[in-house]
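One structure, pasted below without further comment.
For this depiction, one protein chain was excluded, whereas all remaining protein chains were kept in their positions.
Labels run A, B and C following the written order; every chain starts at residue 1.
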Amino acid sequence: MISNILLYTMIAAVISFALGQKLKAVRWSFSALFLGYVGFQLYGLYGQWGMVETHNIFSLGSINFSLNFGITKLGWFFAFFTTIINIMIWIFSIVKNMNEKEERGINFLWILLAGSNLAIFFSVDWITFFIAWEIMTWTSFFIITPGWKNSFKAANWYFILSMFGAYAMLVGIWWLYATPAIHTLNIASSIALLAKLSITAPGTVGIIIALFVLSFFAKSAVFPFHPWPAEAHAEAPDDFSPYLSGIMIKYGLYGILLFIVPLFIQIMKVNPNIAMVNGIPVYSYILAWFGAITAVLGTYLAIVSNDMKKLAAYSTVSNIGYAVTSMFILSSAGVTGGLFHVVNHAVFKSAIFLSLGAVKFRTHEREMHKLGGLATKMPITFLTFLLGIIAAAGIPPLNGYASKWIIYQALLSGHFPFLTTMIFLASTGAFLYLFRALHSIFLGQLPRKFNNVKEVPFLMQIPMILGILSMLGIGYAPGIVLKPIGLAVKAMGLTPMTVENTLMVGKLSSINTAVVSSTFIGAFFFAFAFYLIGKKRHHVEPLDNYTAGQDPEEFGLTPELYHFALKFYEPVKNIFRPIEEKLNIKNYYRALVRNANSFGATLSEMFKLSGAGSSMIFVLGLVVIILAGWML
Amino acid sequence: MIVLKFIGYGFTAIIIGLLFMGIGRKYTARIQRRYGPPFWQAFIDVTKLFSKQSLSHNWIMDFGILMGFAGIVGTILFMPIGPWHFFSLMNGNIVIIMYFMTIGSLGMAMGVSASGNPNSTIGISRALTLMVGYEIPFVIAVIGLIFVSKSSLLGTMVSLQSGGIMNWNIIKYPFGFIAVEMALQAMLGEKPFDVITAPSEIASGPMVELSGKMMGLAFLQHAAQIFLETGIVVNLFLGGANNIWEFFLKQFVLFILSLTVNAISPRFKFEDAVKWLWTWPTVFALIQLLIIILT
Amino acid sequence: MIQSTFFYTTAIILFLIGLYGVLTKRNVIKTIITLTIMETAVNLFLVTIGYVKNGTAPIFTSTISDVHKFVDPLPQALVLTSIVIGLGTTALMLSLAIRLYKKYKTLNYLEMDGEDEK
Partner (left out) sequence: MKSNYAVLLIAIPLLVAFLQPLFSLINKRLTKWVTFLTIGFNFIYSLKLLNYVMANGAQIAIIGNWKPPFGINLYLSPFSMLFATIIYFVALIVLLVYLIDKPTEVDDRMSIATLLMVMASGAITLTGDIFNMFVFVEILSISTVILISFNNKGISFKGAFRYIVLASLGSSMLLLAIGFIYGSLGTLNLASIAYRFNLLNPVYASVIVFLFMAGIMVEAELFPFNAWVPEAYKGSKSYLNALLSGVVGTTGIYVLFRMFITIFGSGQNHIQVIGSVNFNAVIIVIGVLTTLIGEFSALSQKDIKKILAFSSMAQMGIIAVTIGVANMNSINAGIFHLINHAFSKSLLFIVAFPIINIVGSANIDKWEGLGRKNIFLAIAFAIGSFGLIGIPFFNGFWSKMMIVESVVSAGGWMYLVIGTILLSALVETFYFFRIIFKLFVDKKIESTYSVHIFIYLAILILSIIVIYIGIKPSFLATYIHKAAIDLVDKSHYISTVLGVIK
């Protein structure tokens, strides 16, 4: 069944490629419909846990390569939710690609990506996982590159870090396999065996975990890999950014949930002499700190960026940070919170990126200070963005707060005061950049060149409206998502949290989301009553404004000049400047690339020596080899 | 019934808040050797504002202001006011309160920045940055309290402090209280942290473009905010109250304390305000937290 | 035995001379000459392997039937082949030298610049 779905995906990709350059609308609608079909099929697969399909590829020597697909609770959950979000995004890109220039073969790659997306979640052995992982990496590279003008550089940030991670994972996989006590490629059994091995050989297990963690962190842009989303998400095509930010960056988290977290849980169960902090292994604690650092760093970088897509990308980084921190708490609430936040983030961040895509679709502008006042022109887009940032900031009654609440529950009940503080700092900082984006794009003065901007076409509004609905829906009744999460958490060997549709029960307190939502509505009506009491309001033009008594026309005031958006948080930047200059990871990476280039250039000069020179290398090399050989 | 209760809560908060504001103006005036307005001046102002015509640039402005006010009023419902609980105690969760409160800030921010005046936007950017400043010490202090009371419910915290003044958290955890009191000064936007409005710099900041009932709603929001923020601190450190009058009294004490500081302080430069909040109160809060963890 | 040591030593000395030339000479022709010297050294070495003092040609005749007196014929065959190959190589190298000279008007390898990038 799973293999059939994947096969159909391949076929669909080929069909889309074969449709040719002219039938753009057909192709994109076809692929969106196809994805809908896949979603439907996936829904039907719910409950068939433990089903495994094996396809042998070849065996040579002592290794047998085969593709194994199976349905795990976690995998199904991810597959289903990502597919749903994917459908939303694809509906958006139908219009986008019909109205803008479409790169040849992009749709083909999109479908392949969707297929590898499923394959990642359905693979039950490491080889399959790695294959799906690789395909996902390179297809996304090619989807990112035709984006904006610096897209190649941006895609390289993503690609090199990702490939670095993938190779780390490759070594990890084979290390697992080469360890005599494990010698399996099956994911589930490797977890159990590794946990046992941790008693006798903690060093090996530690290194293997480190290799996998490198890979997952690189993919999910956890510190110190955080620079890539800002580059890649920002430069990617506008309809692909939601996918990158909503789904792609979650693969690393999926990997963590698939492998690292269950492994730690197992180790805690079977290994009595592991070093613990606050009831969790030290490793896990350290990794949780990585998450916290990511959260704060992402927030700071989002605050100081002026590019709207970069801002949203850094926001993604910081949200990933919350999820990572929460997962590595290893408690039931922690894992649930992390997982739930992943879903919520996928929903609201896709909504945010979709609305940004819509803004860009109409204005072709990306730097925030050049925009402004679009709220009245594009109300649906504005509303999507507004609700998106409310959710992102974790403000009730939208979905973001439900997961943040669980994360705080986990952190507080596990007694992690400093982690909590970091997360809270990041979370509060989120208001800064989110509001900044809201203001600079949608509020304030409308530049005159955008006077004729219209709302995006209805087909583009559909996914945004869907986004709004799902944010509201999950916020009102988080139980609909938390129940399947509970299944996945239970499969990891934890007791799932007690949840009902609108009730979440934590250790420190419980919360009824319906109550929260209705409180907000009630309060709004209360305020509205006051509003009605007051005398009727009077509408004036935006530029008819307080100017300290000056006549605007006298000193040539334009909406562009009267829109405060550039260097919005200069004070914050000033506060952090001393630290920022010292700790710029990006510069470090740049230097690395530069050095690699000059290293290569130096080496290649060796091949331009004279004939005597190359003979010299020959002979000297031989002498050195002989001498070294005798030493070894 | 529940609607009436709701309205009752809302009006209590507003009235007490406005009363505090009025008394506060009088008190400040007396400290500064002025006569000052009567203590019911705030009520007069609000009534006047609601009866005047207001200017609005677009619907978002109205919506934002409404949301701001609604956010604060909604948050008050989660807070136990002495013996009064709007919901069952289960819902009075400090995390929810802190996040619900931000609806107010966000709404206000959205409303005034929709007006398109750079002064108000600068004010908002300052307000949000300052929020990061004061929430850190506040949160660290609160985390300590959550650890000792093993619950994040305000109600539970209050009940743990019952039985005499020696059980109050202000006595048990004085450093935490100092941190929170410093943060409260910034929360209320009083000097030396009145960088948000800063009339002489940015023409009252957020309020610059508000008029009529918009201004009235903003006024009410401020009143409710005073009530809410002092109320939280009362619940956290002053042992709550057995009856509402005691509660109001404690709030009033806190408010007067902050007004006193306000009346005699100059204003911080903006960056310095944030830095100051991240040094002194944060250090106090951390000391408190370490004491709690290590004992 | 003295003689074969002498030959071995000569071979090694020649080889080192050749090597020195290859490593230090920038002139194409000189490089070719030194390479040829090296080849000669190796050939000498090979012949010496099969050399037997006072030996005879490895042909059974009525007068000579002592197998131990025979010079090993195989190295000689090898050397013959190697000489032929060496000849071919040298010719090829010389023709390349001519072409190089025509292109660059110099025989110094280091002065052959330009035309690197198309």
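To be clear about the criterion, a contact is a pair of C-beta atoms (placed from the backbone, for glycine too) under 8 Å apart; a residue touches a chain by one contact, two chains touch by 3 or more.
Note that the structure is predicted; figures quoted are calculated from it, not measured.
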Which shown chains does the hidden chain touch?
A, C
Which residue from A:11, A:25, A:57 or A:579 sits in contact with the chain not drawn here?
A:57
Residues of subunit C (touch criterion as defined above) contacting the omitted chain:
15, 22, 28, 31, 35, 38-39, 41-42, 45-46, 49, 74-75, 78, 81-82, 85, 88-89, 92-93, 96-97, 99-100, 103-104, 109, 112, 114-118
Which positions on subunit A touch the chain that was left off?
56-63, 65, 103-104, 127, 130-131, 134-135, 138, 141-142, 145-146, 152, 155-156, 159-160, 163-164, 167, 170-171, 174-175, 177-178, 596-601, 603-604, 606-609, 611, 613-615, 617-622, 624-626, 628-630, 632
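Definition applied: only the chains that are shown with their structure count from here on.
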Once you draw an edge for every pair of touching chains, what topology comes out, line, ring, star, complete or other?
line
Can you compute the centre-to-centre distance for subunit A and subunit C, using the mean CA position of each chain? Integer Å is fine.
67
In angstrom, rounded to a whole number, how far apart do the mean CA points of subunit B and subunit C lie?
97
Residue numbers on subunit C that touch subunit A, as the complex places them:
19, 22-26, 28, 31, 109-110
Touching residues on subunit A, where the partner in the complex is subunit C
610-612, 615-616, 619
Residues of subunit A that touch subunit B when the two form their complex:
373, 375-376, 382, 386, 390, 393-396, 401, 404-405, 408-409, 412, 415, 417, 420-421, 424-425, 428-429, 431-432, 435-436, 438-439, 442-445, 508-512, 515-516, 519-520, 522-524, 526-528, 530-531, 533-546, 548, 559, 562-565, 568-569, 571-572, 574-575
